[in-house]
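Sending over a structure as structure tokens; questions will come in a sec.
Apart from one protein chain that is not included, each protein chain of the complex appears where it belongs.
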Amino acid sequence: MLMVTQFYWMVRKDLVSEYRARQVWPAMLMLGTLVSFLFSAQLDGVVEGRSRIVGMLVWLAIYFAGILAMHRTFAMEQEDDCWDALRLYPVTASWIYLAKFTVNFLTLATLQVVVLGLFVVFSNVPLLDHPLRMLTVALLGNVGLTSVGTLLGGVWTENRQGSTMLAFLTLPLAAPVLLAASEATRLVIDQEGGPLWWRWLSFLVVFSIVFVTAGIVLFELLIED
Amino acid sequence: MQRSDLKIVSARWLTWLVTGLLVAALGMAMRVAPMEQSMGQVQRILYIHVSVAWLGLMGFAVMGVCAMLYLLHRNMAWNRWSQAANEVGWLCSSLTLFTGSIWAHAAWGTWWTWDPRLTTSLLLWALYSSCLILRGSIQESHRSARITSSLALLGLIDLPLVIMATRWFRGIHPTSPEMEPVMHFTLLLNVIGFTLFFSLLFLRRLRQLQTDNLLRKLELEALVNHPYPPLSAAGG
Amino acid sequence: MSLFVITYVVFWLAVALYVIRLGSQQRRLQDRLLALQSQLQMPER
Partner (left out) sequence: MTTTHKLCLGGIVITMATTCLAYMGASSSWQFYMTVDEFLNQAPTSRDYRVRLSGKVGHDSLRIATDRTSASFTLVGAKSHLRVECRGPLPDNLTEGLDVVVEGHGKNSGLFQGDKVLTRCASKYDASNL
């Protein structure tokens, strides 16, 4: 019970500080919007294979803006030695990981709402004709990206070129999620359910399980000094 | 493993043995082994491709196991093992992709296709590269070792996927085709020769890293005992 | 020249590059060792 309370406070303090200082969300949403704009504008002339391209672009936009945000949630902790204070808090590193994971999940979810909305409006692709399916893909993709991003984000708290390095290092680990999520998104757009869709979905589930577990286990090793 | 145990690296006879083996393997691969019927001369890439592919996988396994040992014992010696394996393994992994791509162009008619074996191998290469970059970009040694080891450990998941990709999933990459006895022997010779050669490179690199570590300690010690470096002598 | 010969040549070039890198690393280590030796042989002040 105590764990849950501590977890709640760790999540809450991040959300409250974000609400007051607005350090992460505006920059992330700005980048997401801009990237979505550019991508959709370029899509105008494309006739064939639109769904395939849109599937990929949506996730690329989410990935780039999302990685920026995940880096910032950790970089934020550097001010006034918040990070050291957080690690002195009597919880195991696994709980810190889960708290950061939750915050990043919520952040990325907001980004997804914006990016998906923009793509629906600007690219004329029926992304939301099967809202439930799209929601499932978005959720699983979010969990996959967040688990990787949060795990490696802890590494680069104080490094100045951290966000570049983070994008660099997460890419090989996040590439399977990006591919699976894009492919699943394409199938949603093309309105193809069936075994292929389920296969990509189950891949996303397995990936998420692996990396959330890895995060709970390895986070301690990554953040100790 | 201490420095003295690595004397074998500098043993002349071993160097000559490996050189001889490699020359024999090269000769067998380029001349003695028969030309393949449907693919022609290009099939001779098989001998180096399979050798370095196997060593790329081996390298990652060594790196992963050493990374785990480092994390358990926090002994920098294991990190040096893992770093040497990382460098040599990355080289082998890159060469696998390169030779494979050329062979694929001749045999399949494309430089690259998203076959399961190819995709997972590319991922393995990306993981190798990430670890390599990570090692160079963090100054503090234990921090760098800890983070790289964690990533190497995570990457270990990809290893069984690469190995089993042709058996578990349907793809265009052949599993282990039957071949003429001469070809088989040539392949075996090549694999053994390359394994010895790259192991030697690995041990050389390992020894360099150990020497570097030792020198660093001695330099620090010398700096403490002789606080004035030769600079002042030059000035006087 | 057939494709496989080119592949072999490039292959060995890449390996040779790594070996050269190892060699230069070795020289650097040797230089450091020499510097250390000369430093240790200096009279103490």
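Details
Each chain gets a letter, A, B and C, in the order it is written, and its residues are counted from 1.
Going forward, contacts are C-beta pairs under 8 Å (C-beta built on N, C-alpha and C of every residue); 3 or more make two chains touch, one makes a residue touch a chain.
This is a predicted model, so every value here is computed, not measured.
One chain is not depicted; across the entire complex it touches A, B. Only one residue in the set B:G59, B:P116 or B:G193 touches the chain that does not appear here, and it is B:P116.
Remark: the omitted chain is touched by one listed residue; of A:C82, A:V120, A:L179 or A:V217 this is A:V217.
What chain B contributes to its contact with the hidden chain is residues 34-40, 43, 46, 68, 71-72, 106-110, 113-116, 157, 160-161, 164, 168-172, 174, 177-180, 182-183. Within the entire complex, the positions of chain A that touch the omitted partner chain are 92, 190, 192, 195, 199, 202-203, 206, 209-210, 213-214, 216-218, 220-221.
FYI, only the chains that are shown with their structure count from here on.
Chain B and chain C, compared by their mean Cα positions, are separated by 17 Å. The distance from the centre of chain A to the centre of chain C, each centre being the mean of the chain's C-alpha atoms, comes to 43 Å. Distance from the chain A centre to the chain B centre is 33 Å, each centre being the mean of its Cα atoms.
Partner chain C is touched in their complex by these residues of chain B: 26, 30, 41-45, 48, 87-88, 91, 94-95, 98-99, 102-103, 106, 201, 204-205, 208, 211-212, 215, 218-219, 222, 225-226, 228-230, 233.
Partner chain A is touched in their complex by these residues of chain B: 71, 123, 126-127, 129-130, 133-134, 137, 143, 146-147, 149-151, 153-155, 157. Note for the complex: chain A touches chain B at residues 152, 155, 165, 168-169, 171-173, 175-176, 210, 214, 218, 221-222, 224-225.
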